[in-house]
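Below: one structure in structure tokens.
One protein chain is absent from this view; the other protein chains keep their places.
Moving on to chain A:
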Amino acid sequence: MPLDHRRVPGPEESQPPELWAAAGEVPVKGREEEDDGAAAPRDPCALRPLFARAGLLSQAEGSAYVELGGGTKVLCAAWGPREAAEPGAALSGTGRLFCEFRRAPALVLQDGGSALAAAISAAALALADAGVEMYDLAVGCALCRCPGPAAAWLLQPGEPEERRAEARLTLALLPALNQVSAVLGGGQGSPPESWAQALRLGLDGCHRLYPVLRQSLLRASRRRDAAA
């Protein structure tokens, strides 16, 4: 099979160390109880505290840092506008947005669940900070559904919830226009009503996160004016 050249080259047989750690450990009963306690009812609509700050890299034209409570940290930088290198792009007449999503060391500093959603918000903030004209800020939100019959969808899952999840959904919304710009979901099958319910929950979450992102942009521009 031909290799995927876009991936970071590494040995093909590499495995995460957690696999070996779990095999060697003696199971401790106390640990199981703790896990059950953590899985105890959590408000499915609760949003994790989000910290967003724009304009922190001096070298990049626009940058943003988004941190979700529970350990997801995403840093994004935007450069441009730059001339598109490929000859094909010149014919199309439209600009090309080149996106790079790297796990470490640059972009996703720590994945504590909902990394893609945080990255979408960070990228939108960075572009806005760079002064690129956009229709609206894209706000990303992630959901997951726990295993078990008739389980509810949880908003912004943390890493342990995401690992145990039966189905996942990430969506990006343009709140001012109320248009969905991206949906990505997968997992165990469920009827469309369940996915629709998840979408509604996600849309609500995006609307609630929108003011936070706008505030951070406002603060960044004030800081820039004060420094200039």
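Operating definition for what follows: contacts are C-beta pairs under 8 Å (C-beta built on N, C-alpha and C of every residue); 3 or more make two chains touch, one makes a residue touch a chain; residues count from 1.
Rule of thumb we're sticking to: contacts and distances are computed from a predicted model.
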Of the listed "Tax1-binding protein 3", "Exosome component 7", "Integrator complex subunit 9" or "DNA-directed RNA polymerase III subunit RPC9", the name UniProt assigns to the chain that isn't shown is "Exosome component 7"
Just to verify: which one of A:Leu75, A:Ile120 or A:Leu169 makes contact with the chain not shown? A:Leu169
Kindly state which of the options A:Gly55, A:Gly140 or A:Gly185 is in contact with the chain not pictured. A:Gly185
Contact footprint on chain A, counting only the chain that is left out: 1-2, 4, 6, 15, 19, 169, 174, 177-192, 195-196, 199-200, 203
